[in-house]
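These notes concern the structure reproduced below.
Missing here is one protein chain; the remaining ones are kept as they sit in the complex.
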Amino acid sequence: MTDPLTIAGRTFESRLILGTGGAASHTDIAESITASGTELVTVALRRVNPEAEGTVLDLLEKLGVDILPNTAGCFTAEQAVRTARLAREAFETNWIKLEVIGDENSLLPDQVELLEAAETLIGEGFVVLPYTNDDPILARHLEEAGCAAIMPLAAPIGTGLGVRNPHNLAMICDQARVPVICDAGIGTASDASQAMELGCDAIMLATAVTRAEKPALMAHAMKLAVEAGHAARNAGRIPRRHLAHASTTFEGMAEL
Amino acid sequence: MTDPLTIAGRTFESRLILGTGGAASHTDIAESITASGTELVTVALRRVNPEAEGTVLDLLEKLGVDILPNTAGCFTAEQAVRTARLAREAFETNWIKLEVIGDENSLLPDQVELLEAAETLIGEGFVVLPYTNDDPILARHLEEAGCAAIMPLAAPIGTGLGVRNPHNLAMICDQARVPVICDAGIGTASDASQAMELGCDAIMLATAVTRAEKPALMAHAMKLAVEAGHAARNAGRIPRRHLAHASTTFEGMAEL
Amino acid sequence: MTDPLTIAGRTFESRLILGTGGAASHTDIAESITASGTELVTVALRRVNPEAEGTVLDLLEKLGVDILPNTAGCFTAEQAVRTARLAREAFETNWIKLEVIGDENSLLPDQVELLEAAETLIGEGFVVLPYTNDDPILARHLEEAGCAAIMPLAAPIGTGLGVRNPHNLAMICDQARVPVICDAGIGTASDASQAMELGCDAIMLATAVTRAEKPALMAHAMKLAVEAGHAARNAGRIPRRHLAHASTTFEGMAEL
Partner (left out) sequence: MTDPLTIAGRTFESRLILGTGGAASHTDIAESITASGTELVTVALRRVNPEAEGTVLDLLEKLGVDILPNTAGCFTAEQAVRTARLAREAFETNWIKLEVIGDENSLLPDQVELLEAAETLIGEGFVVLPYTNDDPILARHLEEAGCAAIMPLAAPIGTGLGVRNPHNLAMICDQARVPVICDAGIGTASDASQAMELGCDAIMLATAVTRAEKPALMAHAMKLAVEAGHAARNAGRIPRRHLAHASTTFEGMAEL
């Protein structure tokens, strides 16, 4: 039974996308990527020198995973657009995970700058995957602008707080006609399952794995959790009830 | 990497225990059991005739899973003790999932009757696995009485509400020196993951699978979710933070 | 508009009961009691010498509030019963807030010992108000034993975690035919409002006021919160909806 994820015509067996930020070593990264089963890893342009040897890029190439460059650290549409162009040349891909941060402390996205950058980059032929807040209206604007996927947060980057507003995330999933990838805020396996159950098509995370006590084991947990949540979504869960409902009825019970 | 569950000296590779109540057909039961990987299935004495042919018992035998008889439908210690004795003879096992229900609507356990029944049955050589509420003090009493495991609820039977009181469940897990098996109230995969992350050693569920739209697919989801939650627990999750924490630092950022 | 609370035939205008444990000074106690409007204050027998002068008892008498002795610090039914008898003599009241603690760290009640002590004391003519967990079955047993009220916890004593399991608390309120007084775990005003909205008849709290930065102001907040929650319960709140519902319809909208 296969049920691949398709983004802008590319197909992935894994519904988990990893970042490497915060990893303690290349060994941790390699083991985590292998354990996670991911096929796509995001890398910040400004953190790597694509031409240096022995970098994380070499490692990712050796592991056979694709690279999704991102614009982490950009605070304006202009910065993000310039970074995306540099990334396109450096990584030889027109895919870009678009981040435009509005605040240094919370690292929350800036919706106005984000939408502007997305429109510009789509006009230049980029495949844009924007990191956004959990607002359904902005998600719709991003989709209408031509984004290849929507990447709403579960919670602020690095907080591990899980899905703060399931209601909003479900609304985004219900309305979207492009893949919804939950990005940022996942802390543990059940957070990833829950996001998938709400209707997300994939999960993107970094800190939850790289800063766990045992990164490779957490990567394995996340792989299972994403598959579990996706299967549970498709299996059609039972409704929540306030009154209990016995699986064993009381009719015909023997007098003991 | 194996990490088996041991209850009263018996070892299980799977940390998922199923019930069959509510299943639409024997086909659904067989497919769900296979998809779940479970090795132990609970059966209500009063729902089966152990000597009839073509029953669920034949099916379970054919599937190679062990049977854990339960006392579902008993409202007093006396009823439960008598049912357990009958079950021991019928199923040729001294293991019993002890249920003493306090209320027909909520199917919540009656703590006082439960403890009394547990003490009696342990005195008679039973291996007692009691279905209890999420009260840490009662859990300790049951453990001190000699129960082989503690089976606290996540939520009332059949509600699918998930872990209503994570704080209590975590306290029970922290103090217990016997396995803690979360029983009742699980609705979907993330509920099972969460219970394992809180420290439970195993999950017991029935309705969430048998009444899902696609039972076998949900059974598969639950298998993955239990493994995911167990791995995540052991992997040591990141702490929850109220302030974001960037995986990419801002030092040395190139001027773009 | 008056809507008094009646417990065992006694009538109270205020639905807030206070404890004084943790108070920094008698001034704080006096100001908090006045600000709270409470008519009933619980006092641990073992913390006061009823015959000493200048004690909290003198203060309470001067403030005109009634005393509800409690059995705080008792770990067995026997201890609690003995303490209750001493309190009856010392305080000249047959009312007792019955506490039987099961664990020194969590201070959670011990259901089995609690029920036993309640039965004994009721047999001796006490008006028993038991501090219990949030289990609906135990609440029913306590009511059937003849308790004058049920005092389920919101969360463990002193944690300020608020209502951990609203579902259980609502079940207790729905079934009870004696007053339900939410006791322990209230941290702030909205916790008290919520407990009243779930159907509680009154709130008992100590730490939330005595250890607040400004105790008297918090006591005032709690007074308002209890009244607010009680009024909101009686006012019949709107249902929760997942889809928005405009207060202004779109029909007949002028073309602007």
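For clarity, chains are labelled A, B and C in written order, and residue numbers in each chain start from 1.
Keep this in mind: a residue touches a chain if its C-beta (ideal position, glycine included) is under 8 Å from a C-beta of that chain, and two chains touch if they have at least 3 such contacts.
In this text, all values refer to a predicted model and were calculated from it rather than measured experimentally.
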| said: Given that one chain is not shown, which residue among C:A30, C:A145 or C:L217 touches it? | reply: C:L217
| message | Among A:L115, A:I157 or A:I181, exactly one should touch the missing chain; which is it? | response | A:L115
| request: Write down which of C:S14, C:Q111, C:T159 or C:Q175 is the residue touching the left-out chain. | output: C:T159
| note | Only one of C:S14, C:T38, C:Q175 or C:S193 touches the unshown chain, namely C:S193
| message | Can you tell me which of A:L138, A:A195 or A:A232 touches the chain that was removed from the display? | response | A:L138
| query | Touching the missing chain, which residues of subunit C? | reply | 19, 21-22, 44, 46-47, 72-74, 79, 82-83, 86, 104-108, 156-161, 187-194, 197, 206-208, 210-215, 217-218, 220-225, 227-229, 231-232, 234-248, 250, 253-254, 256
| query | Hey, which subunit A residues sit against the chain that's not shown? | reply | 102-103, 106, 108-112, 115, 133, 135-138, 140-141, 155-156, 161, 164-165, 167-168, 171
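The rule we apply is simple: only the chains that are shown with their structure count from here on.
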| query | Between subunit B and subunit C, what is the gap in Å from one C-alpha centre to the other? | reply | 34
| task | Name the residues of subunit A that each touch 2 or more other chains. | result | 242
